[in-house]
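Single-structure report; data block below.
All protein chains but one are shown in place.
Entry: subunit A
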């Protein structure tokens, strides 16, 4: 097991930042940590990294308590760009490589590998000040992966970057994971979490609300499904026909579109279409809304992720 968190709690005076959270992470997983601002994500990560003291509970990384040797196996990508602006990009990666104990040819090779991996090798001699936002983010990652960590903790690494750079960063994370790195990833962007994470944990008000795969969370949380039908005419008649079908919870009309909310476990779409066709009501389009993590999050916390 890479990470074993047992019942950890952290209080700041009366404020409970993290309350009795337990979480396990297996090798080669990508854990997506979700939660609105102030949910306790950063405190949770800081406790794993040893930056914040734990009030109660235990954290084991690689089945041991955090120490210098364990720290060599961890990489950390902070939310803000944390590099020395006085040094060029290459020297920055060298600097962090040395801090993790790399020396000589191994250091040079690792720096080259990390910079090539993040696509910065060609511009390694430039100052980070001259880099674009996306390049700075990639340099931030290069500094964290230069020592080839087994566990990589990334705190919102895509904040404020353009879509192209974001895709680039997500691809980098996937590649790292494929090469055997276990990743803890926090983000405000649900679609990112859904795209890359094998496991999701949702934290709110310092508590772990739910954990599992993206699909298992959606299945567990979302009990309803939505179907939108765009009709040519006879909207009122269609309402009468659909209303009595088994599983339908409610109906709403917006222009020429009828939105049908049904119980998730009852498959009634074929019956709905059959009834409308028999009544000579023309269907222009059918839109089945897929359950999203965003909806699950909303359902669980009563708020959106950016609240």
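Before moving on, here are some points about what is shown:
As a convention for this text, a residue touches a chain if its C-beta (ideal position, glycine included) is under 8 Å from a C-beta of that chain, and two chains touch if they have at least 3 such contacts; residues count from 1.
As a working rule, contacts and distances are computed from a predicted model.
One subunit of the complex is not drawn; among "Basic membrane protein A", "ABC-2 type transport system permease protein", "Peptidoglycan-associated lipoprotein" or "GDP-L-fucose synthase", its UniProt record names it "ABC-2 type transport system permease protein". Of the listed residues A:72, A:123 or A:275, the one in contact with the hidden chain in the full complex is A:72. Contact with the undisplayed chain is limited, among A:99, A:253 or A:286, to A:99.
Although one chain is hidden here, its contacts on subunit A can still be listed: residues 46, 49-52, 68-69, 71-72, 74, 76, 78, 80-87, 91, 95-96, 98-101, 143.
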